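Data block below; observations after.
One chain of protein is taken out of this complex; the other chains stay put.
Let's look at chain A:
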Amino acid sequence: MTPARTFPRRSRTLRGQESRAGLVLISPTLVITLVVVIVPMAWAIMLAFQDARLINIRYTGLLGNYTLGNFAYVLSEPGFWGSLATTLVYTVAGTALSIGGGLAAALALRSGFRGRTLVRASILLPYVAPVVAATFVWEVMLDPRYGIANVLGTRLLGWDDPVAFLTQAEGTFLGVDVPLALLTVIAFEAWRYFPFAFLFILARLQALPRDLDEAALVDGATPVQRFAHVTLPQLGRVIALLAVLRFVFTFNKFDDVYLLTGGAAGTEVVSVRVYNLLTARGDIGASAAQALVLAVVLVVFLTIYLRFFAKEGP
């Protein structure tokens, strides 16, 4: 260490030296976050209040000409509220199914058996594989002409016609009308992200103290009783954490829906709408306004959720 008195002007105390070293070391992280995240974020907010299009962006100054026009336009467009509702259904269902699937998988794999490592590896595949490859395989599997799902469905399950899972907005299942493409996209979401919940829940399960479970066993509790009254309450916090994480990620999700359906057939979630506004119409202001509405709705939901859980939680 350099003795403090060599540079009396720069470092008077060890504490001061430490503080400055800390700032120096953290600054590259801060600078890149500032340049690539914070500044663009601020700019996105400004663009949402400006009449900015891809063709005139060079002449759109940073100051002046602020307007609420984008928001009025975006909110009054016929598809907007439907798209928000689609996003919500997609998010809530995707979150619930992926956590439910993860919980089932974690319980099934809790205790060891031969080949558990292989089963575990298999379960992690959907989460690890690149999203483009996973969506492409699903598209081919569900293809109405030669996809394996329709071949099996028409040959073995007696479907009258092949089902266009990804391009048909409405379908009937057991005589009930269902939003077919939306359900398919939700199924994909659950399939791809249940391993994430599985990893978290399994880690928590394996760290649970044995004694509570054993005490319940001695008291004569059945497996279901022990799960409901001993194990599940101890998983409450990890499941709440997963619910927040998955809700946020799914709400903002773009790749999966865009790659599967392109937002067609009743699956246009808000982030896909933002993308279409930006690239197809080149309307930067409207797409920024739309994205901002998405972020605000997310914050509102998170606040409600955290309020609710702050009361319930320990």
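Methods note: a residue touches a chain if its C-beta (ideal position, glycine included) is under 8 Å from a C-beta of that chain, and two chains touch if they have at least 3 such contacts; residues count from 1.
By definition in this document, contacts and distances are computed from a predicted model.
The complex appears with one chain absent; UniProt names that chain "Transporter" among the candidates "Rieske (2Fe-2S) protein", "Xanthine dehydrogenase family protein subunit M", "DMSO/TMAO reductase YedYZ molybdopterin-dependent catalytic subunit" or "Transporter". When you scan A:83, A:184 or A:271 for touch with the missing chain, the hit is A:271. Considering the whole complex, the residue from A:74, A:105 or A:185 that touches the absent chain is A:105.
Only one residue in the set A:33, A:67, A:172 or A:303 touches the chain that does not appear here, and it is A:33. In the complete complex, the residue from A:19, A:67, A:172 or A:303 that touches the missing chain is A:19.
By the touch definition given at the top, chain A reaches the unshown chain through residues 1, 15, 18-26, 28-30, 32-33, 35-37, 40-41, 43-44, 47, 52, 54, 57-58, 104-105, 107-109, 119, 121-126, 128-134, 136-141, 145-148, 151-152, 155, 191, 195, 199-200, 203-204, 206-207, 217, 220, 222-224, 234, 237-238, 241, 248, 251-252, 254-255, 259, 271, 274-275, 278-279, 284, 287-288, 291-292, 294-295, 298.
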